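The complex appears here minus one protein chain, its other protein chains still in place.
In order of appearance the chains are A and B, and numbering begins at 1 in each one.
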Amino acid sequence: MSMGFKWKRGVIKPLKKEIKKGDVVIFTAATYHPMDSGFQKDKTTNKIKPKFFVKELKIFFEDILVCSFDFEVSASPKLVVKFPLRVFKSGRIKALWEDNLGNILSKSVKISVQN
Amino acid sequence: MALSRRDLLKISTILAASTAFGSEHSKKDDDIKKSVSSYGVQNAPLPKPKGPRVVIVGGGWSGLAVAKYLKKFSPKTDVVLIEKRSVFISCPLSNLWLVDLIDLQFLTHDYLQASQNNGYIYFNATVYDIDRVSKKVFTNEGVVSYDYLVLAPGIDYDYEEWTKGDVELETKLRGFYPAGFIPGSEHFTLKRKIEEFEEGNFVLTVPGGNYRCLPAPYERASLIAWYMKKEGIKGKVVLIDENPDITIKKDGFSSAFNELYKEYIEYLPGSKITGIDLDKKRVVTDMGDEIDFTDASFYPRIRGSKLLEVAGVAKDSAFNKKEADIDPFTYQSKEDPYIYCAGDVRPMGFSKSGNTANSEGHLVAKIIASIIDGKEFKWDSPITVCYSAVSGEPIRAISVNAKYAYDKKKKAFTFKDASTMENWKGRQGIMSGKGLLEWAKGMYRDMFM
Partner (left out) sequence: MERRDFLKNSSFAALSLAGVDIFAKNVSGKIGFEEAYEDAIKGVKKIYKDSEKIKLKIPKEVKKGLVVPVEVDIDYPMKEDRYIEHIYILATKNPVAKIIKANYTFINAKAYLFVNIKLSETQDVAILARSNIGEIFEKRKRVKVAISGCS
């Protein structure tokens, strides 16, 4: 998979729609990545598939880092993470994933907060 | 004012009249009902059994093997195969037919020939009820009594996860975007869709659970992509997979996707469909994908045939809803010792494939023959042999071979002597393509000759 893999699928979204100032909101940040462990052989080429995995996920609110996650090969290829965040104002939440080969994927969502 | 005796009399006559009218009415209703049911309970036009009668419902890959080998192993047994179709169409290899790599004749076979060659009765009828107390099977062509009953009716679709009970959506999905995993008109519609396809996305799906034929959706995606590439069609297959990865022969399929069909297949693993909008022709997944499609074939989850529920022998398995509640070594129903179940309805996590169903049919025939003849029998593993084509002209294929063994500690079946051949390139891939056709011919011979 890693060979022809184009990393482009991902999503970040709040779990609830109506957000009030000061709410603690759970967000989902999900992507798909092969997460090759580096221990398996490719059956067509008979060669070991090198480690290929998401190393880090960073979450930004208006470009301020608010939390982050470090991964190893044992996280699932269906890499869904849910995390909480207290929200005070409207703005853009961005998820930025980076894999061990330096590939980067970024997705964002705009949230509006009612006073 | 109090009612007089006269008034009361009047009232009672009205009452009498109305009850008389009422009873007359319901009598008429009864007559209608009776005539329907008395028509239904006629015995099927079959000769009296000359030995213990085993009725097999479902002339698919397992039922055909049970019928033939039961007659072989126990000639005195009277075998009746009840099948609703009048012509056999093979699901295996149908993906090749979809893109004209083989013709329809290769897939179609003759039930009468099978029954003539093997000395059992083929009864062309649909079973709609089973009475386990009187041991009777109700069909649209009359009632058939049995001593032992084998249920091999295959799968039904389970649209629930997508439709959440919206039957209008389900009807549209079945009618306009059929899965093509139960052979018949679904396959004809699918073939027409492929032939008429001009541009855009052609959506295919891989369901979760232990669905029928693990490699088939990947094989189908490969072959449709092969066809688009050959015909210069400006489109691609979008394969939405509920599983986190290709479920079988992963390296073989993924290298074919990458090396042969880079522009023609978009593979989206780990995606659960969360919305299907047929008016906008758009699919939404839990991974945030929004896919607009020109055409599609939606393969939903599967479940055991509804006939199992009718017979009261169904139970949710670890993988799918309403599969056969049987002893995994004897195939005997836990509810009813006179009922056996075989093929894709089994609850064990075996591969739901033709070779598995056929070899299981041999085993179930052996088991029932032994019981009828009062002999011992030994469980043997079904055999999974499954080839998948990844391209045509010449046909190139990959394959898997496996048996099963019971792991007492894990309380589960695991693979035994399993191996795969996933290199479709070079001579090996072409040899395997030939192997695919030879395998199918061998299977048809086993079922029909």
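Quick note on the criterion: contacts are C-beta pairs under 8 Å (C-beta built on N, C-alpha and C of every residue); 3 or more make two chains touch, one makes a residue touch a chain.
Remember, it's a predicted structure, so these values are computed and weren't measured experimentally.
Interface note: of B:129, B:263, B:290 or B:417, the residue touching the hidden chain in the full complex is B:417. For the options B:71, B:236 or B:250, the residue in contact with the chain missing from this view is B:250. Considering the complete assembly, chain A touches the hidden chain via residues 24, 26, 35, 37-41, 43, 51, 66-86. By the touch rule set out above, chain B reaches the unshown chain at residues 208-211, 214, 243-245, 247-251, 270, 317-319, 328, 347-352, 400, 402, 404, 410-420.
The rule we apply is simple: only the chains that are shown with their structure count from here on.
One finds 39 Å separating the Cα centroids of chain A and chain B. By the touch criterion stated above, chain B contacts chain A in their complex at residues 244-245, 249-252, 254-255, 257-259, 262, 268-271, 286-289, 420, 422-425.
Here chain A touches chain B in the complex through residues 1, 3-4, 9-11, 13, 30-32, 42-45, 76-78, 107, going by the rule given at the top.
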